[in-house]
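Note that one protein chain is taken out, while the other chains of the complex remain in position.
Right after this comes chain A.
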Amino acid sequence: MNKEQKLIFEYSKAGRTGYSLPELEVPDVDMDAILPAEMQRTDSPELPEVSELQIMRHYTALSTRNHGVDSGFYPLGSCTMKYNPKMNEDSARLKGFAHLHPYQPDYQVQGAMQLMYELQEELKEIAGMDEVTLQPAAGAQGEWTGLMMIRAFHEANGDLIRTKVIVPDSAHGTNPASATVAGFDSVTVKTDERGLVDLDHLKEVVGEDTAALMLTNPNTLGLFEEDIQEMAAIIHQAGGKLYYDGANSNAILGIARPGDMGFDVVHLNLHKTFTGPHGGGGPGSGPVGVKKDLIAYLPKPLLVKENEAYKWDYDRPESIGRVKPFYGNFGINVRAHTYIRTMGAEGLRKVSEYAVLNANYLMRLLEPYYDLPYNKHCKHEFVLSGKRQKQLGVRTLDIAKRLLDFGYHPPTIYFPTNVEECMMFEPTETEAKETLDEFADAMIRIAKEAEESPETVQEAPHTTVIKRLDETLAARKPVLRHEFSKKEEVYQS
């Protein structure tokens, strides 16, 4: 077993090196001549001094501790940890994409601009929107970009009292956070016994100060907000805008479009739904689409096509400005475009059909053993409550830790917060039935252990190199720096 536990600093020995530098080929510079003494450091930085082999073994050992989609099942709810086709990597590594410099003039990079333009067109079609920007780097930045546009829209109309953004109590935490950063106050609307937005409560909280409603559909309980058109009417009649958080769009590709549901602004998480690697594997990409009356406020420059050529339009006086240097996370956008084009329209619809089928299959396998708070068909994900196990002294956190012993990444836990001892599973479309069956067997075994030998679950994990960590102590008294003085004592002994 891989027992690597030390920090790289703990291998350090004074004077050991893993490199040898060639002789200097340029003239030596006298530091005193170019920097005043007080700006020069006198002690060398405390970097680990190790051999190349020590470094290789250390990091190779650590790398085998990673859990990713390529190594095992990863049913982390609302994160869409699906398989990322390796063909995406081939596209992203094409020299014409990989070797571009962002300052190259437009005429030299028409191919890259064409790809971005085509991706925008594809996303417009998928989301039912009139225009798209690829700039936002990930979902939360997309949310903020969308809200800043909504703010600019209301301000342009002289509508300055619209200071509130309504978010459901089951919303992703980024929604109220983005609203706050964009200068709004967030107002919570409750979930009713169906697991959907409480329409009566929505009517109570909506008003002339409503700037927008932010919604995920399907919501974080994995349920489709079937009253969405009525909700859109309520918000629009009050003069507000509807914002679609695209985190859960893996459930609706080719079946339903946010634009048709009445949403005015949409962000899509290309790193989730459209197979950009994520969860430590790469950056995100959160393009934002808008309906016609918000196009003027899109970040600039906007990519446009004129006379069969692509160019950046900077002449956009009402734009909220740039939200990211250059043109978004281009490499992820290449991967998303590759995915969309290889799947095709029919293929994308199948993605959602299989994602929903897999989630329902797994939900029904687990239903006899765990509390199912909303017992109806789910979309791409579902939530279970660990409240039966809690009666036996086994908490959801314990169940999540026990799953590590079986080689699985746990589901999202304690979210959404309106479900007691919540566990949120998103198996995605790329998992085989056998994988779902094996995972269900592990979950069923844990439910039985909770009854027969609760300590097995309470003390888990048992097979990992590092056992249960004291998360409370780590949060209350975090140690954020390596103590170098201690290092000396250790290595001299």
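The criterion applied here is as follows: a contact is a pair of C-beta atoms (placed from the backbone, for glycine too) under 8 Å apart; a residue touches a chain by one contact, two chains touch by 3 or more; residues count from 1.
Just so it is clear, contacts and distances are computed from a predicted model.
Asker: Given the choices "Phosphoribosylformylglycinamidine synthase subunit PurL", "Sarcosine oxidase subunit alpha", "Aspartyl/glutamyl-tRNA(Asn/Gln) amidotransferase subunit C" or "Glycine cleavage system H protein", state the protein name listed in UniProt for the chain not shown.
Answerer: For the chain not displayed, UniProt's protein name is "Glycine cleavage system H protein".
Asker: Consider the whole complex, including the chain that is not shown, and state which of A:Thr17, A:Gln108, A:Asn375 or A:Thr417 touches that chain.
Answerer: For the chain that is not drawn, the touching residue is A:Thr417.
Asker: Have a look at A:Leu147, A:Leu397 or A:Met424 and name the one touching the chain we're not showing.
Answerer: Looking across A:Leu147, A:Leu397 or A:Met424, the contact with the absent chain belongs to A:Leu397.
Asker: Determine and list the chain A residues touching the chain excluded from the picture.
Answerer: 173, 397, 413-415, 417, 420, 471-472, 475-476
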